[in-house]
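The complex appears here minus one protein chain, its other protein chains still in place.
Per-chain numbering from 1; labels A, B and C assigned in written order.
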Amino acid sequence: MSEDKFMQVLIGPQHPGSGHMRFIVKMDGDIISEFEPDIGYVHRAVEKIAESKRYIQIVPLVERPILADTANINLGYILALERLLGIDAPPRAQYLRTLLAEINRIHSHLYGLGIHGIMIGSSTIFMWCFADREIWIELAQELTGARITYSYMIPGGVRRDLPNGFNEKLSKAIAYMEERLKDYEKIFINNPVVTARLIDVGIIKKDDAIKLGIVGPNLRASGVAYDVRKIEPYCAYPEIDFDIIVRKEGDAYSRVLVRFEEIKQSMKIVKQVVEKIPSGPIINESYLKLIPPKLREKAEQTGIWKMPAIFINLKPRKGEAISRVEAGRGEVTHYIVSDGSPNPYRFRVVTPSFRNLIAFKYTMPGHRLADIPAIYGSLDYFPPSADR
Amino acid sequence: MMSLNELKEMIEKELGALAFKVDSEAPNLIIINVEAPNLFEVAFKLNHMGFDHVKVVTGTDYPIEKKIELVYHVSSYTNIDLAKVIIALKIRLDKSNPKVKSLVKIWPSAEYLERETYDLVGIIFEDHPKLERLLLPSDWDQIPPLWKDFKIKTEGIDA
Amino acid sequence: MIPKPSTIKRHLEAIITGLKYIFVKNRLTLRYPEMVQLLSENYRGMIKYYMDRCISCTLCARICPADAIKMYTVGENKLPGINYMRCIFCGFCVDICPKEALEFTNIHDLAYYTREEQIQKPIEFSKGPPKPIFKKEPMKIVVKLDKSRGLKYERT
Partner (left out) sequence: MISLDQIIRLIFFPPIFITIVFPGLIALLIVIVFLIWLERKIAAKVQLRYGPLYILKPLGGVIQTVADLLRYLFAEVIIPRRADKFSFIMAPILSFGFAFIPIVALPISSKYFAFKSDLSLLVVLALLTIAPIFILIIGWASDNKFSFIGSLREGYMIMAYEVPLFLSVLAMAILYNTLDIIEIVETQSKWVWGILLNPIAAFVFLICTFMMTARFPFEISEAEQEIVMGPFTEYTGIIFGLCMSYSYIKLYILSLLFAYLFLGGWYPIVWPFTLNPIMPGIITLIKGLIVMIIGIFLRSVYPRFRVDQTLRIGWEGMFVLSIVALILSFSLVILVK
């Protein structure tokens, strides 16, 4: 008899609110008593494929899982690889990496905010976010030549220099965005229906957040001031002034607010980056001298640099390296084991969404069926990124 | 502010004979090699020191030695000094019988990471709350895909 | 359950913001087949191949992460051909080419009638990407960033 009390609802993978995954939900009336995320629908074996690829060929490969946040995951891979190769990027390249990473963070957060909006029914914020995301994609395209999959960072530097007139475009975009965010606040963040839906929903307490090891804005919304950009500063972050946004409540609404404030912080960082950016080469000296002088001259004019032929045969030392990077959704960890051959022996990437997956299982029970999309959206979970 | 070496010494002292080798690697990595039976106790002590979450669980296949290396990358959220380092907790398991006690009881954050490692590398974690297929289809009956004997075909450069 | 005055204020603000946008004369949609965005010169689009510059070094085929570029034997030489079904537009082949035999174009309208057309052997590859065909000549647009409107589409 007691079994009959529960109803099992399978949400997904063909469901407007599930994404590429399935939730196995046990309902007691309208209350969730058990919640099990069932992932793997978009698993594409990035780790296995990487073992058969050259190091440089993995750059586009690691981008595929996190399409909304390609620059940051790419950066993490490059940092791990550079640690193995024992080289460093010149200062200008570090700033350019920071610039792209932050532009990417902005449009990744806008993406998350928009998806969360449509999940609780506000189509307006969804459309606005996706429309304004276009501005940042346009800027990134100006810099890298691609809209989403930038493949911009390469070992020892970046591929392209800052194009002419970029600063002016950037300041226009920031000015526009700052105005727009005020309207975002009025129609979404402060909307009474939104606050009713999100406040005190899906609370992850500080202790639980640490225990479950969740990452990124979700962790910071629970009161843990952990940001890799501050804990283990990489690229140009040590020289840049920004704040970690932390909130204590740990509910869905505070997660939204953390992301929303981080957009503003990222704009602040981007502004500083283009002000402080030093001049100089954008590829490490040891690679720079391998580029034929004729091509180098041309690259100095156009800003589009060539790769040296050695990139096909990058052979890092035998050993292992781990790197962590604060991506839009949280910490990305890359772990490379090298045996000295041109292919990695073992490549491991743990994405923020995979680390946040555990939050579903332990946060959802006790809430109502209608809270599933509200909490799901607030975690900014992206199934392809978790499945890899 | 603790330097990497100080921390390494501290860990060596804390763990004593449980860990047979502790290395440090700049800028942020401390590698602890442990025998499989001691893993749970070492993990317990590390958790006590303030390493409160698992970042990565990796299984690597070494077919020549017939071993599987299992690595837990552990760090801290609460203690800023500890947060700056990552601990790699390494054990080697026999490939024929890759069994180890699950660390979920110590670090709940390892739950899905261990489950994925079971799924893709075939390591069996005893006492794991739910050791089932995660990424692979539930009726997967071939060898674990991240073993080196699981080959994937690539095309050459010629058409 | 009596709502607080601040809640009522927030309701009103939300509604007024919504109303305001009914009268804002700004649309961020690009009506694609009628308006076509002219991409910037450094866009990483489809790839142009200059056969006369090629030295058959196979670097492009070896760096290609998607196995899209392959070497074909043409007479004495081995020359690259591309499979656009696989190309991911990372542009590594262009960047590694030591003789500038490969070049980016700003064309990204990738559509063919058959699968076979997308596998381009060296000779077809050297003809360059096809010009996209439109039913009606589209309005050419450049995207400008604007302080008050965000994206602005300007006719060229």
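Here is the rule we go by: a contact is a pair of C-beta atoms (placed from the backbone, for glycine too) under 8 Å apart; a residue touches a chain by one contact, two chains touch by 3 or more.
Quantities reported herein were computed from a predicted structural model and do not represent experimental measurements.
Asks: What shown chains does the left-out chain touch?
Replies: Every shown chain touched by the left-out chain: A, C.
Asks: Check each of A:187, A:245 or A:321 against the chain that is not shown and name the one that touches it.
Replies: Of all options in A:187, A:245 or A:321, contact with the hidden chain holds for A:187.
Asks: So which of A:9, A:225 or A:314 would be touching the chain we can't see?
Replies: Of the candidates A:9, A:225 or A:314, A:9 is in touch with the missing chain.
Asks: Which one, A:75, A:106 or A:131, makes contact with the chain that was left out?
Replies: Missing-chain contact among the listed residues: A:131.
Asks: Could you list which residues of subunit C touch the chain missing from the display?
Replies: Residue positions of subunit C that touch the missing chain: 1, 3, 14-15, 17-19, 21-22, 24, 26-29, 31.
Asks: Name every residue on subunit A in touch with the hidden partner chain.
Replies: 7, 9, 15-17, 30, 117-124, 127-128, 131, 187, 191, 193-194, 196-197, 368-373
Operating definition for what follows: only the chains that are shown with their structure count from here on.
Asks: Taking each chain's centre as its mean C-alpha position, how far apart are subunit A and subunit C in Å?
Replies: 22
Asks: Indicate the whole-number Å distance between the mean C-alpha point of subunit B and the mean C-alpha point of subunit C.
Replies: 42
Asks: Where does subunit B touch two or more other chains at once, residue-wise?
Replies: Residue numbers touching two or more other chains: 154.
Asks: For subunit C, which residues are in contact with subunit B within the complex?
Replies: That would be residues 58, 61-62, 64, 67, 69-72, 78, 81, 121 of subunit C.
Asks: In the complex of these two chains, what residues of subunit B are touching subunit C?
Replies: 154-155, 157-159
Asks: So in the complex, the part of subunit A that touches subunit C is made up of which residues?
Replies: Those residues of subunit A that touch subunit C are 53-54, 56-61, 124, 131-132, 134-135, 138-139, 141-142, 144-146, 149, 151, 159-160, 163, 169, 172-173, 175-176, 179-180, 183, 186-187, 190-192, 195, 292, 295, 302-309, 311-312.
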